[in-house]
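Only one protein chain is missing from this complex, and each of the others stays in its spot.
Note that the chains are named A and B in the order they appear, and that numbering of residues resets to 1 at the start of each chain.
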Amino acid sequence: MAHAHAHGHAVKRYSGIMDWLTTVDHKKIGILYLIAGGFFFLVGGLEAILIRVQLWKPQNDFVGADTYNELLTMHGTTMIFLAAMPLLFALMNAVVPLQIGARDVAFPFVNSLGFWTFLFGGLLLNVSWIIGDVPDAGWTSYAPLAGTTYSDDHGMDYYVLGLQIAGIGTLIGGINFLVTIINMRAPGMTFMRMPLFTWTAFITSALILFAFPALTVGLAALMFDRLFDANFFDPAAGGNAVLWEHIFWIFGHPEVYILILPAFGVISEVISTFSRKRLFGYSSMVFATILIGFLGFMVWAHHMFTAGLGPVANALFSIATMLIAVPTGIKIFNWLFTMWGGSIKFTAANLFAVGFIPTFVMGGVTGVMLAAAPADFQYHDSYFVVAHFHYVIVGGLILGIFAGLHYWWPKMFGRTLNEGLGKLTFWTFFIGFHLTFFVQHFLGLMGMPRRIWQYLDGMGFNEMNMISTIGAFLMGFGTIFFIINVVVTAVKPKNAANDPWEDGRTLEWTIPSPPPEYNFAQTPLVRGYDAYWKEKMDGHSGMTPAEPIGPIHMPSPSILPFFMGLGFFIAGFGFMYAPDWGHFLGTDLTNGHALGIFGLAIVLICMLLRSVIDDHGFHIEEEEILKDLGGKA
Amino acid sequence: MSAHTHVEGGLPHEPEKATLEGRNKVLGFWLFLGGETVLFGTLFAAFLALRDQVLDGPTPDHLFDLKLVAAATAILLTSSLTSVFAIQAMHQHKVKALINWLIVTVVLGACFLGLEIYEFYHYVHEGHGFTTSAFSSSFYTLVGFHGAHVLFGILWITLLIIQLARKGLTVVTAPKTYVAGMYWHFIDVVWVFIFTVVYLMGKVV
Partner (left out) sequence: MKRLAPLMAFMVLVLAACGREDLSTLNPQGPVAEEQFGLMKTAIMIMSLVIVVVFAISLYVIIRFRRRSGDKTIPKQVEGNHKLEVIWTVIPIILLIILGVPTVQSVFNLSKDYSNDPEAVKVIVTSHQYWWEFEYPELGIKTAQELVIPTGKTIAVEAKTADVLHSFWIPSLAGKIDTNPGGNTNHMYFSSPKEGVFLGKCAELCGPSHGLMDFKVKAVDPASFDRWAAAIQEPVALPSDPEVAAAFESKCLTCHAVGDLGGPAFPNLTGIGSRESVGGILVNVEADDKKYANEDTVYNNLYKWIKDPQEVKPGNMMPTVDLTEKELEGIAQYLSELTLDYEQ
């Protein structure tokens, strides 16, 4: 990397807002993902609260039927694509390069581009609330309901284009992490020495790579149907509505594992650290992760048992789905036996991680129940399914993200979150979560379908819905406590130690909190699994460097990714309104088309500039590094 | 990276892999092509699911002119070969030959695209428009996605030719050229499947 002969390139280092708009530093991009994902999490959470208020009593009229469908659609879409995935990307960006001893990701520019396209896609989707045409066909957007015949306003266009743009960001982010993990590991960091969080980030990125293009095609086809009168999903013209279900779930099921695997990784790290014990069965954990990722592509049709695929398909997909329970079970027991015999410290982070295990098991077992196709005829599209996937996604993924945030907060910001407030967050959120969703299993079994605006009185649903709503408010309070914690912590001095938990096992705890721009002054030499722990046990205070101190080459910041995201946003907006706006200078094209082409032109020009202008980057000189080291010593 | 100041004579045999950036680029592009495979796989699946829904439009059997498509196939496959020559020239550090072979590749690609546009134009006149049926929508989407890839490839390689002419072959331009070559091969492979699945099967089944 670093060349002994430093060049005289001007060091481009912005400050203030320009720094954030142009940054290609994975740590800053991680923080950007955290802020944006956190914002969308609050938006989706607010939508959830409104849904629960509507359902707190029978035949409630708090929101109208149309608004209710908009809320449930945007809640699902926002939480999955704009909150959960970016929050995971926040952790992956903040941690993965540090865990493998790298100075950055493989493609810093692409990393920034991934963030900005995600953000502008998410904004485009949510602009729908301001315009007033909001997607309302569910996050699954089944045709023909999502087609122009039955959704004739622009709501579904926002879904199609917003997700398409956000999806580009996710896909290139996935490729970036794959290459980073394959090519950028420090000397000695073999695959079987990688921390489990890095492993799960790796498998998740592979799933993103192979799952998202299917969504791209599905959304493109739906967009063609909606904007250009194509006939993919229009039965009247020979289209096939079930085809959309297949395409959506070929993407959609791996997506579930894309979400949950990194949470598994977080839990593995947190439990191991706070049990002061090596992760039990590391290699079987790695194997189980790979197997889950692989099986994740074989089971999409279990979302379609009632679609009429026939008994052979239903039987095969039932059995395939059940098989996933085996590697998942391996993971659960490995976590339990990591704690077994350990010395468990219940920090806020560890409370979330330990709370995750039984909660996730409850979501897992209902998953196996759902896998039995004939029984699924009863569960399908009922509140039982709502309970199941919230146990997996909130009880699994969100608890995992909270655990990860409390755990890595000092590394990301140099300040440790307040433990008391953290524990308060955990207990309110955890109790609220179980109150909200446990009763929903029974609501479903008692005959309450999902996605319903109102239920009638006298069905026996009243009390449980009331409990569920109370629980949702508790979850809301838990989130507010977390935000208070963030604010309280932000005004505290920046004094977190390199290894604030004192039991850190992996490379990120060997460097300052927050790390300098270049992460590692000297690339570390890794001598085993739990690299830092091994050095500690051998009586060393830090890692053995693999190189002498020298100037470090860094990539230049760039504003182009921001403009590319903006270009996509403008293009999406233009094409969406192409049929509505007048003609462009008397041509066949409308003003909408013109705006769309203008947006795409911005993207293409940015790509051209990126290709033509060589990025020489700049060097951080030896003196500066030595000064950093001295300051911290 | 700083190595752009190296004289061409100092380049290694495989200049695209001389730097970490270059190796990242090549690996990343392989992975990207993996994603592209899923993308086209899904398009093929949609096409196969909808190809019998012809409605009132012309049937594939009636529509397709295999002679024209075979000519287009031959042109595109030849362009794949010329792109191999280009990369060989690059490995021998013959910049002039590299640029010339890339120009031949681009010209062949443009010929292919011209034939495709002519073909689409002809189909529309036969009553096979984008909105005619589910078959026509999925046909134009699959073949059109491929055509758009060819167009993008032509623009991309043209840009590279200009850069190679101006900056010469360096460890910065070499990986770019190499991945463009990979991209071009990928497009060819996809076309072979389109030729088989869309055109030949459309004639037979």
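Odds and ends about this structure:
Rule of thumb we're sticking to: a residue touches a chain if its C-beta (ideal position, glycine included) is under 8 Å from a C-beta of that chain, and two chains touch if they have at least 3 such contacts.
Remember, it's a predicted structure, so these values are computed and weren't measured experimentally.
Under the touch definition stated at the start, the shown chains contacted by the missing one in the entire complex are A. Residue in contact with the omitted chain (choice from A:Leu46, A:Val127 or A:Ala241): A:Ala241. In the complete complex, the residue from A:Met18, A:Ala65, A:Met192 or A:Ile549 that touches the missing chain is A:Ala65.
The hidden chain makes contact, of the residues A:Ile35, A:Val53 or A:Met369, with A:Met369. By the touch definition given at the top, subunit A reaches the unshown chain through residues 58-59, 64-66, 68-69, 137-138, 142, 144-145, 150, 235-236, 238-242, 275-278, 280-284, 306-308, 310-311, 314-315, 318-319, 322-323, 325-326, 329-330, 332-334, 336-337, 339-346, 354, 357-358, 361-362, 365-366, 368-369, 371-378, 380-382, 442, 445-447, 449-460, 537.
Criterion: only the chains that are shown with their structure count from here on.
For this pair, subunit A with subunit B, the centres built from the Cα atoms lie 33 Å apart. Those residues of subunit B lying in contact with subunit A across their complex are 1-4, 20, 23-24, 27-28, 31-32, 34-36, 38-39, 42-43, 45-46, 49-50, 53-55, 130-131, 133-138, 141, 159-160, 163, 167, 172, 176. Those residues of subunit A lying in contact with subunit B across their complex are 1, 3, 5, 7, 106-107, 110, 171, 175-176, 178-179, 182-184, 209-214, 216-218, 220-221, 224-225, 228-232, 234, 237-240, 243, 246-247, 250, 553, 608, 611-612, 614, 616-617.
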